[in-house]
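For this view, one protein chain was removed and the others were kept in their places.
Letters A, B and C mark the chains in the order given here, with residues in each chain numbered from 1 onward.
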Amino acid sequence: MKNTFGNNVSVTLFGESHGASVGAVVDGLPAGVKVNEDFISHQLDLRRPFGKISTSRQEADKFEILSGVFNGKTTGTPICIAIPNENTQSKDYSKTYGKARPGHADYTAFCKYNGCEDYRGGGHFSGRITAGLVAAGAIAIDLLAEKGIKIGTHIAKCAGVEDSSFADLENDINLLSDKMFAVLSDEKGEEMIKNIEKASEKGDSVGGVLETVVKGLPVGIGEPWFDSVESILSHALFSIPAVKGVEFGAGFTCADMLGSQMNDSFFLEDNKIITKTNNNGGINGGITNGMPVIFRCAVKPTPSISKGQETVDFINNENTVLCVKGRHDPCIVHRARVVVDSVTALVLCDLLSQKFGTDWLGE
Amino acid sequence: MKNTFGNNVSVTLFGESHGASVGAVVDGLPAGVKVNEDFISHQLDLRRPFGKISTSRQEADKFEILSGVFNGKTTGTPICIAIPNENTQSKDYSKTYGKARPGHADYTAFCKYNGCEDYRGGGHFSGRITAGLVAAGAIAIDLLAEKGIKIGTHIAKCAGVEDSSFADLENDINLLSDKMFAVLSDEKGEEMIKNIEKASEKGDSVGGVLETVVKGLPVGIGEPWFDSVESILSHALFSIPAVKGVEFGAGFTCADMLGSQMNDSFFLEDNKIITKTNNNGGINGGITNGMPVIFRCAVKPTPSISKGQETVDFINNENTVLCVKGRHDPCIVHRARVVVDSVTALVLCDLLSQKFGTDWLGE
Amino acid sequence: MKNTFGNNVSVTLFGESHGASVGAVVDGLPAGVKVNEDFISHQLDLRRPFGKISTSRQEADKFEILSGVFNGKTTGTPICIAIPNENTQSKDYSKTYGKARPGHADYTAFCKYNGCEDYRGGGHFSGRITAGLVAAGAIAIDLLAEKGIKIGTHIAKCAGVEDSSFADLENDINLLSDKMFAVLSDEKGEEMIKNIEKASEKGDSVGGVLETVVKGLPVGIGEPWFDSVESILSHALFSIPAVKGVEFGAGFTCADMLGSQMNDSFFLEDNKIITKTNNNGGINGGITNGMPVIFRCAVKPTPSISKGQETVDFINNENTVLCVKGRHDPCIVHRARVVVDSVTALVLCDLLSQKFGTDWLGE
Partner (left out) sequence: MKNTFGNNVSVTLFGESHGASVGAVVDGLPAGVKVNEDFISHQLDLRRPFGKISTSRQEADKFEILSGVFNGKTTGTPICIAIPNENTQSKDYSKTYGKARPGHADYTAFCKYNGCEDYRGGGHFSGRITAGLVAAGAIAIDLLAEKGIKIGTHIAKCAGVEDSSFADLENDINLLSDKMFAVLSDEKGEEMIKNIEKASEKGDSVGGVLETVVKGLPVGIGEPWFDSVESILSHALFSIPAVKGVEFGAGFTCADMLGSQMNDSFFLEDNKIITKTNNNGGINGGITNGMPVIFRCAVKPTPSISKGQETVDFINNENTVLCVKGRHDPCIVHRARVVVDSVTALVLCDLLSQKFGTDWLGE
């Protein structure tokens, strides 16, 4: 279904960038899960524009829980979270309607919806819709942490700079969770930010790669074929605007490896079966093997740039040049990080409940 | 659902490597589509072992259409295609049960199914299950071709050798469709095969990258967020065993591009809106923009290798060394090619029918 | 999925009786459908308490369209409609928590949600949640009417009184659409109301039967087996609280008929194939045959009655007697009518879009 994903635990998205509200309905979470509104705010803050390297559209992202929470806990029935839009400057967009922003959904939305799309600020295709995902995901992240399942994402690469690698997973995940610009090496982070600012000054934008690790998943999660962990995660991850690639474990580098290099040897350590390497990203045959699940998402450079761009005016049917004014992010990699964490948490709740049941999730 | 995928057009997989049959049920294809059994055989042949670079397990892959076809045409009701297993040498496997083959699902299946899994030849996790997908996909590929939608996949990289790039799409797709080893440059193909043979001689295996192009899709296919073309395609592609990465258009290289490089400028040519570059792989906001859809899958080296490997015997709970005997493929990249084409075709039928209806598909 | 229904056109419900808002997200409706807010209000009015025969909880049911509508038309993306709760007197309920109201979900919700359910006013199990369905359904009803597909429901039986039968379908449907108490015979309606009032005076409640007719559906809608028109409609209808039976055409009376009586003979009239009788309710093999689709829903008497009732206090684990105070409806048959129309419209949009595509729905 278009804007709904998940079997036992599902999430439904709604909203447009300049409409009344954006939000999400999460269904299937067990009853009795503590809902920490401060943590939801914290997560929404991680998604918000940050410093000079973000759009100047600043919103408090005050959310309203319309249903599904009672006495500070989930009721077991659908949780609807709405985040009213504020500070919308819709006039910026109406003037340029018809001039397709390259890399954006303006032209495809126009064709798909016969000119009835809400074009203001990208409408339903705006990254702003991910705020609903983040609010919903916050509850899932909290729930999983109670089970000892922790998710961490860092900016593995951005603006041509590579971050350090994960070392001490537990510690790294904890450190990342509070960072607005989620790098393992703050030094590398500063380099990235400098490069983003440089691009921004030239009216341009940059992309990057997010790397995510999930620690503490039991063996046996995921299903063969169409509900493989890779299938379900990639489905959700590619829903995030700007993600153009997803890879697990060694990912694309496996193309250059030999089987004897790629295969992760099993061995017994303290009577537990683990693997020496983790080129398969914690997944064999679509099913978790108890090692950390690792994947990377390629995030393209923000398509909104102020540089002049050749394009087509699809209303007047003519070639034209577009200078996108409005307020833009020269980079959204760091803001996409918490969205990746959020969809990962929601998807894992769904997969876990297939095996163990919804009741187990709530215990 | 675990082994079923699709909304309006769905496919359900069944079977184990050494059971009675593998196969698929395709539901939702319109009535009246010609079912070309020769083409199904042709496609199954493309998936079969090939020359020295494949397993010596040779099966005719004779399929039986159990339902859904009448007078040579689809009836509009479920098509069940079964492919009986022959030439199974199950004894090869029972001896080594418990010794987890690294990179395989032996250990995860054991944990997930409490030791009740059909372990022979990988059971339900065997690449052999893709034969059902290929048979089902053949009908979908034929149907789409009637609509002017053509799919072609080449081995972009294998065993360290890169193929040429797509040039004349129409022609390239036609040429690829009959090749057992689908390269655009036969010279490069021979190099790849040599390298595969070398790895094979050392008891090792190699991986590669498959690149797919879909030509002729109308603008406006796909849905926002969870039914984006990228989401749905990646979901299906990651179901294929050995796929560890999927990227669209520029994919992971977008991380190093500027927005001004990545954005595909629109322009009018002969009164049609097209883009100058195709870094977004024919998809904006999850929806087709009329340009060819382009994506790449990373295929890991076959995990079955005859080289000795350290591993764990999960029955006797001890570290051990495994020398996989059996019959193996030193490379499955070329065999996976037709599987990629098949799932792509099935997924596109589903997405097309959301917009245009099942009836339209059959016109 | 628990609170989501539909494939191409889906609806997701949320809310509790005494929470912030109830509402629905409708996804998959085509772009460009006029959204008549007055008609939504009109439909919500039909669901509201009516005269002496309803609860004294009176709410304006002011709805807010949070997304999916732009310039008075659908955008093609999810429509979220929220209806804030007002006039809630939650204290009525907290006192009696633990004393399971017979016929209600108090006890089952307590068991299912481990005491974390929002118990106020029935929480998520309250009939109030149907307000979201009605608001969403209003858009679907409007859309179908544009296509010549009209839905009408009357109170076939209530409080021991039977209404007249449908005669002139077109006219009857039009007349019913504005009635707060939807009977074909106003005389019979007055009798019903008198009987409801009598029951109410005794602290009791009554049930009834709703009969629905859908006119103008094309031949060939619905799918074999699990997506039969009966399957899909009954699934949605049984979601409405208090519905305990659903039958199509002759329904349960077919048990006493001979095949020669039950079979609907086909004949040609003005070159159109129709049937002489309509015992199959316009459906053969799960698929519409062009005749009006006819079905009936049994609606049980409202379980909330003020008469003393024996029950169990599941908190204190003891037998007890319960006198439900609060504000109750002695009958909800007339209020359920518009809910039946609404889910019928939503379900038909989904089935129509499977065959013809979402685009067709919007033409």
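Just so it is clear, a residue touches a chain if its C-beta (ideal position, glycine included) is under 8 Å from a C-beta of that chain, and two chains touch if they have at least 3 such contacts.
The structure displayed is predicted, hence computed values, not measured ones.
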| remark: Missing-chain contact, candidates C:V9, C:V35, C:I65 or C:A109, resolves to C:A109
| From C:L44, C:I151 or C:V246, residue that would touch the chain that is not displayed | C:V246
| Absent-chain contact - pick from A:P224, A:G245, A:G259 or A:G282 | A:P224
| query | List the chain C residues touching the unshown chain? | reply | 1-5, 7, 13, 100, 102-109, 111-112, 124-125, 129, 157-158, 160, 199, 204-209, 219-220, 223-228, 230-232, 234-236, 238-239, 241, 243-252, 254-268, 271, 273, 275-276, 279-281, 284-289, 296, 298-305, 307, 309-312, 314, 317-319, 330, 355
| request: Identify the residues of chain A touching the omitted chain, counting contacts across the whole complex. | output: 7-8, 77, 224, 353-360
| On chain B, what residues meet the omitted chain? | 1-4, 6-7, 10, 12-16, 19-23, 25, 27-28, 31-32, 64-68, 70-71, 73-80, 82, 112-118, 123-124, 362
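By definition in this document, only the chains that are shown with their structure count from here on.
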| request: Same or different, please, for the chain B to chain C contact, judged on whether over half of the interface numbers appear on both copies. | output: same
| Separation of mean Cα positions, chain C and chain A [Å, integer] | 38
| field | CA centroid of chain B to CA centroid of chain C, Å | value | 45
| Two or more partner chains touched - positions in chain B | 7, 224, 355
